[in-house]
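Only a part of the assembly is drawn; its chains keep their places, and the rest are absent.
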């Protein structure tokens, strides 16, 4: 009756709470394995005992789907997120995000813009798309410092190492060392989506139940508290 | 229990188990390979040497990825092991131990190899003239003389195993109670807002354990050296 | 032949070409520092693989380049006492001693260990480790270790060099007994002609990697031509004798072919065969039988050979009964006395000049 969930590491706080609640409710235990979406997807390719996969990137879920590793009809978009510009310090002045934004000036000559890897990690990819669509990328690109994940990028800003960073709204929510000084327009980048699906190999009866539970109001509240946008 | 939650204690226990097994199970092979590299001349010696060092050179994620491809359930070795011996490594603590052992192997081998090279071959010759065949020379002369080196290598490997993260999480994922070692748990904490406190507590436990092992090994090898020096 | 050795090897700057056969007993390798002695011994032990050669012990071939044969050291059943000890530092003295026995598979006779330990005077040291031993103590343990491995051939590379006279005197009889009571051949490297004369059945003199003299010990040692190779100070001859009786004043009477010999307390029963080394420099020649001298041993003899070198000394070989005696005297005395082949005279030797270490036993009648 137990369920194993492979989930993108950034979902940890929310999912831990949801799983605990569900266990109290149903008695079914949920095992949660958090890692980067790429690692988890590859593991599922290699027969990992996952019943449910929650990815932070559409690409990896797409790959599993084309390889027929997902239980048909179980995939749905679970969560969305916003992309925000954060600055060091608790009360930095907000800026207007648009083609007129002079990021190099904000950064100063030495300052770095912290992002996740702009070609590889979803948050970085979205960030680059946004900057490109706003026509800001060309000028700021030389000053971008890319981290292996959003949390490290955020840490660079929180520590003051980088004055500005582009991260998910959900990441900025609970970090006292930074303030959100602007949110990128939804249409400046591809939709930020966390898809979920049951795996083809899953034979857990409870898996479908938990999958459904993820859409429950309680779960939605939990996700929302962490700054995610609950889709559907 | 107040310092760490039950899941964290579980990670600590698992890390200890994984690191211990990784160290102990790879020790005989480590000694053998170290001996071969130190004392034998055979074709392919440098290839073996290079192979042993690969995990050191490669980013851990790559090692983990290669392990996943080779020893995953669908991988050639993984499938073979499962079919013939019923051994499953993928996504089990045994896999974590394999990853840790492989990552720590170059360190273990180097430490042991250096200590073998420091043994005076004249003593081994003397043993041979007294009738000891190569294996016996090794067991009765070389091995006792390199015990401090073996201990050093084992502890080094243990420490590395306790800290190993990249290869482990890539190979066997991060499943609490199964493959979630202390470093993976630390990683998971660091990925969400507010997790730093819990992460640092785990870091402290992990430092305490590994340093404890380290000091123990220093103490033992000092004693052994003193005994040999006849003091 | 008990020991058959042929070794050829070229180092940069030093080439070795040594070949000899030796009957059972002790074969002494004698030669100056750097002559190649250790290299030969190592080749016999299998620790060093020469370019070409052959080594056989009692017909058992251990190495033969022609036949492509090469036994590894541990299959050769040798006891090797190294020039520099090589004790196992991690083992106690006791464990070092019994190390080889363990592999020899022979009888585990506790009394044997006790006997050898007592002989070597290392009882006090059994529980120490080598690091806490003095230089001589280490070497004694090394000898014990080799002896206890029940070897088929004993290799000894200057085993006694680090020991004091008293200890040497204690160990030599044991080596003699080994030589006489067992079939174990011994290849013995030494700088000391005393040791060689006392122990050696065969002497092989090496010089710069070549054999310059070889043969039975008594012959090589009494050969005036061999003197340069052995060193003038060390020249001397060996007499065979039989113990007649032990007198109450501490002297033993020995029958030699030319008469009677008196030696201080020989440790052998009446009837025992002994060999007596007489150093050439200890022999005084006299035309007539001298009177009133403190020297007790006066043997009539006939001069058989006189060898004059460039120095002030003359080497005189005399026949006394069936034995050969070598005397080294000054050229001046030789001229004064008119020493020449054919002349008869008396050889005078002090009893005490013949050190106990110069008296050896043959065929173990030791007490």
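In this document, chain identifiers A, B and C correspond to the written order of the chains, with residue numbering beginning at 1 in each.
To be clear about the criterion, a residue touches a chain if its C-beta (ideal position, glycine included) is under 8 Å from a C-beta of that chain, and two chains touch if they have at least 3 such contacts.
Predicted model, so just to flag it, every value in this text is computed and none were measured.
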| item | value |
| --- | --- |
| Per-kind copy numbers - full assembly in this file | A x1, B x2, C x2 |
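FYI, only the chains that are shown with their structure count from here on.
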| item | value |
| --- | --- |
| Mean-CA-position distance for chain B and chain A (Å) | 35 |
| Centroid distance [mean C-alpha coordinates] between chain C and chain A, Å | 90 |
| Length of the line joining the C-alpha centres of chain B and chain C, rounded to whole Å | 56 |
| Per-residue multi-chain contacts in chain C, two or more chains | none |
| Chain B contact footprint on chain A (complex, rising order) | 4, 6, 9-13, 31-35, 39-40, 42-43, 45-49, 149, 151, 171, 173-175, 226 |
| Chain C - residues contacting chain B, complex | 45-47, 72-80, 82, 84, 86, 88-91, 99-100, 102-104, 128-132, 145-146, 149, 155 |
| Chain A partner contacts - residues on chain B that touch it in the complex | 61, 64-65, 68-69, 72-75, 78, 90-91, 169-170, 173-180, 184, 187-195 |
